[in-house]
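Encoded as structure tokens, here's the structure I'll be asking about.
Note that one protein chain of the assembly has been removed; the remaining protein chains are unaltered in position.
So, subunit A:
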Amino acid sequence: MTGQLVRRHSVAVRITHWVNVLCLSILLMSGLQIFNAHPRLYWGKYGADPDPAFITIAQGFPTWLTIPSYQDLASGRNWHFLFAWLLVINGLIYLVHGFLRGHVRRDLWPERDQLKPRHLWQEIMDHARLRFPKGDEARRYNALQKMTYLLVALVLLPLMVLTGLTMSPGLDAAFPFLPDLFGGRPSARTLHFITASALVLFVVVHVLMVVLSGFWNNMRSMLTGRYAIEHSGSDHEA
């Protein structure tokens, strides 16, 4: 391949990324185990079988998607809480590093020229046509990418943790504003489920983009940190 190798991901980003992959996989699957114990979601301060459900998934999720792969709420909870601790510690390391070492400001915050409507529209069209940036444009994330990563790191994952903590009767005593913030424990459980679904959607699109925009180059950059930039301007087929 013609082009140039650049350093793309720092060690901290690479490690926290893969720890996140492990945590989110196990949290999703053990979360579905916990969901299956009562596959109804409610909105409000209370919600149980006699009350109207907001969302019902009658048969629950198939066992090949749950940890453990048989019905066992107690073990599912153990897995969920162990990896929730790991996710929170990993997330704090990522955020402290990201803000202190400039990763968020330098790599994730969209630059002025990227936010112009004409540029954004161009990016949307490029994505739709599966045309990915080359040359200098490939040295930075595109604006859609940046906004998506910011949404995941600063909104969806913190929301996941907060709605999860709101389901704890202990933490609701320590922080009574938590259930008020989300409209009640049953609402927090519903938001936990919806946010998890949004994260699954993100992962599906993210993996798809990784594959389509150069699988080996992307994998190498997230494993070794080095990313190849293709020259732009020419119509060469690598």
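Please note the rule applied: a contact is a pair of C-beta atoms (placed from the backbone, for glycine too) under 8 Å apart; a residue touches a chain by one contact, two chains touch by 3 or more; residues count from 1.
We adopt the following convention: contacts and distances are computed from a predicted model.
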{"item": "Chain excluded from display, named as in UniProt, from \"Tricarboxylate transport protein TctC\", \"B-glycosyltransferase, glycosyltransferase family 2 protein\", \"Thiazole biosynthesis adenylyltransferase ThiF\" or \"Oxidoreductase molybdopterin-binding domain-containing protein\"", "value": "\"Oxidoreductase molybdopterin-binding domain-containing protein\""}
{"item": "Residue among A:10, A:78, A:122 or A:213 that touches the chain left out of view", "value": "A:78"}
{"item": "Touch criterion as defined above, residue of A:6, A:21, A:65 or A:130 at the omitted chain", "value": "A:65"}
{"item": "Given A:8, A:103, A:146 or A:185, the one touching the chain that is not displayed", "value": "A:185"}
{"item": "For subunit A, residues in touch with the removed chain", "value": "26, 29, 34-35, 37-38, 40, 42, 45-51, 62, 64-65, 67-70, 72-75, 77-79, 81-82, 85, 167-176, 179, 184-186, 189"}
